[in-house]
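A single structure is presented below for examination.
Apart from one protein chain that is not included, each protein chain of the complex appears where it belongs.
Take a look at chain A:
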Amino acid sequence: MLPASLDEAVDALAAAPAAVPVAGATDLMEAVNAGRLRPAALVGLGRITELRGWRYEDGGTAVLGAGLTHARMDRPDFAALIPALADAARTAGPPQVRNVGTLGGNIVTAAPAGDTLPVLAALEATVTLARAGASREVPVSHLLTGLDPVRPGELLTWVRVPLLHAPQVFLKATGRSGPARATASVALVLDPARRAVRCAVGAVAPVPLRPLEAEAWVAGCIDWDGSREIDPAAGAAFGEYVAAACVPDNYGAEGAWEAVTEGPTAAAVRLRRTVSVLARRALGRALK
């Protein structure tokens, strides 16, 4: 099925709820080719041009189409709007993948190392799930954690992101210089209107994690009215705080749900060091 408009697509899904919507197919076809997935039908979203762009709403929100490609998000006009999302899109993979891989696809695939996810979590973005005759708004984090999953016949159409007009940073640690899966990533956005710092750590858990206490603490250390400078020691402490909040002591240990008796595992120490450096650098860049 190759609908030409959003309505057609939603109708198609209503008619065949088992059908799988497909946009860039960078994850989907890999699973199909490997025999892990055998969809009953596909609904191609490639011809729905309205989903490939974005619009503004109420002056303070950007409504991004789910069909926005990573390559498009990396362009300067978009980067000026939501810099952290542009940074995440830029490092998300090789050009061949970024040219077709979409924002919506990244969300519904919900891979632990999905690069746009920590950014969306830090931005507290919401998504629109459309179905025939109705639609609903769900916070990205609720969708990712499975608190409020996509229901049969629903299509992820729009992603609502607040425009904060302030520095945002996305940093990721990988094992090589070329595009690679993150071993840990940190998205950090400043929200001067609310005098808040919001931060999310990706790739260390199945979903992006928000160190809420660390956020609140560091927001109190920033001189919001002045130069927004921060004591380097506070930046380092923030890094440690974020790392301790997001990486449990028993990270990587067998039987990870059992109580830990002997302090953090070696894997936890290593990952915390990485996360803490990333968070400190992200904060430093945001406040520079």
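By definition in this document, contacts are C-beta pairs under 8 Å (C-beta built on N, C-alpha and C of every residue); 3 or more make two chains touch, one makes a residue touch a chain; residues count from 1.
The definition used in the following text is that contacts and distances are computed from a predicted model.
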_Out of "ABC transporter substrate-binding protein", "Tetratricopeptide repeat protein", "Oxidoreductase" or "Phosphoribosylformylglycinamidine synthase subunit PurL", which one is the UniProt protein name for the chain not included here?_
"Oxidoreductase"
*Sort through A:M1, A:A14, A:A31 or A:A173 and give me the one touching the missing partner chain.*
A:A173
*asked:* Please output the residues of chain A touching the missing chain, sorted low to high.
replied: 33-35, 87, 90-91, 94, 171-181, 183, 270, 273-274, 277-278, 281, 284
